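Quick one: this structure, given as structure tokens, is what I'll be asking you about.
Only a single protein chain was left out; the remaining protein chains are all shown in position.
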Amino acid sequence: MTTITLEAATQMIAATTAYGVEHGLKPLSVIVLDAGGHPIAFARANDTSPARYAIAHGKAYGAVMMGMSGTTLNTMAKERPEFITALNTALGGTVVPVQGGVLVKGADGKVIGAMGVTGDTSENDADAGQAGVIAAGFTPEI
Amino acid sequence: MTTITLEAATQMIAATTAYGVEHGLKPLSVIVLDAGGHPIAFARANDTSPARYAIAHGKAYGAVMMGMSGTTLNTMAKERPEFITALNTALGGTVVPVQGGVLVKGADGKVIGAMGVTGDTSENDADAGQAGVIAAGFTPEI
Amino acid sequence: MTTITLEAATQMIAATTAYGVEHGLKPLSVIVLDAGGHPIAFARANDTSPARYAIAHGKAYGAVMMGMSGTTLNTMAKERPEFITALNTALGGTVVPVQGGVLVKGADGKVIGAMGVTGDTSENDADAGQAGVIAAGFTPEI
Partner (left out) sequence: MTTITLEAATQMIAATTAYGVEHGLKPLSVIVLDAGGHPIAFARANDTSPARYAIAHGKAYGAVMMGMSGTTLNTMAKERPEFITALNTALGGTVVPVQGGVLVKGADGKVIGAMGVTGDTSENDADAGQAGVIAAGFTPEI
């Protein structure tokens, strides 16, 4: 299985942030997790709130642990709240089921990690993350 | 009291998985718990997400700890969310009250354990688990 | 990176158990975790205590999360208890730093998962696990 190197994760964060600047988004904070849900790299934008780590992590963690994008998790959270609430608790209360959790897939289509992006609207967060994943040569699912 | 042996648990998992293959379901991950809610056996399907253990466990654990099937717990979670949320917290946050939690009963009708099945829709998970329990000579309640 | 399939994990558990029978050990319970510390397969021996899952998991989880064998973790726990106690707490209290946590390495020497074995003395647990890892064509570190 392909793994995300620190260099690739750093590139993904830089490209996500650059997308945000180009499109006039609010400052973005970004995390990259490996296939097991463990952090590879994180960067919090200057002058943003202390919860940015928890939000970015929660978006990415839910995605990689479930193998579902933030968009899919968000739909599920609305349709089956009793499942997502229970899942979140079972996973230690760290899932944030909203857009901005972006699956990262390798050339064979397998999930190799996830990004979590936070700072602007959830939709814009997801779009920025998508750009970041593509910049590193991987396939995003937002 | 009849107990579920490791051999029976292994058979239940194999039959559940086989049901999934026969019916074209997505790959299923399956756990078998004893009457005290403790794991006997678990198998995660290849290339499925890391949360599969937590979900399978949560479905089975809720069933055996409450003596209620996943279907019953899911109905209760929708009708009395304040109770299921509190129950979940009291049980350490490990209950996933959805279909796919299958009670396993012995010849005298007593609960001797539970299966948790996850991978396809919750309804299909429950049907597959039902087939697995029957294959081992026990009585399921889905 | 090589990954451990369910078939390989099942083979590792069977070979570990067979080693125990051949050498007259007490019944062994065995777990196999992936590189991210998530369960692939578990089997609890008949008529063993409910904590077997927690012990097997804790041995394997400490090994894979730290990239160290149970033997190394056990030495560290004796020499630097303040570190291992804190590490254990930081990892959710699920590390059991004793022998029987066996690293599983692929052909390139990278850690691809871990086994946790429990039931006999910790030394014998580790030897049995070593045999199980080798049987599946991987390289153990006990």
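The chains carry the letters A, B and C, assigned in the order they are written, with residues numbered from 1 in each.
Going forward, contacts are C-beta pairs under 8 Å (C-beta built on N, C-alpha and C of every residue); 3 or more make two chains touch, one makes a residue touch a chain.
Values in this document were obtained by computation on a predicted structure and should not be read as measured data.
Only one of C:Thr10, C:Asn46 or C:Thr85 touches the chain withheld from this view, namely C:Thr85. Interface note: of C:Met65, C:Val117 or C:Ala135, the residue touching the hidden chain in the full complex is C:Met65.
Panel shows subunit C; residues 35-37, 64-68, 80, 82-83, 85-87, 89-93, 110-111 of it touch the chain omitted from the view. Against the chain not displayed here, subunit A makes contact via residues 5-7, 10, 34, 36, 38-46, 50-53.
As a convention for this text, only the chains that are shown with their structure count from here on.
Subunit B has its Cα centroid 30 Å from the Cα centroid of subunit A.
Between subunit B and subunit C the centroid-to-centroid distance comes to 25 Å (mean Cα coordinates, whole Å). Shared interface positions of subunit C, defined as residues touching 2 or more other chains, are 34, 36, 38.
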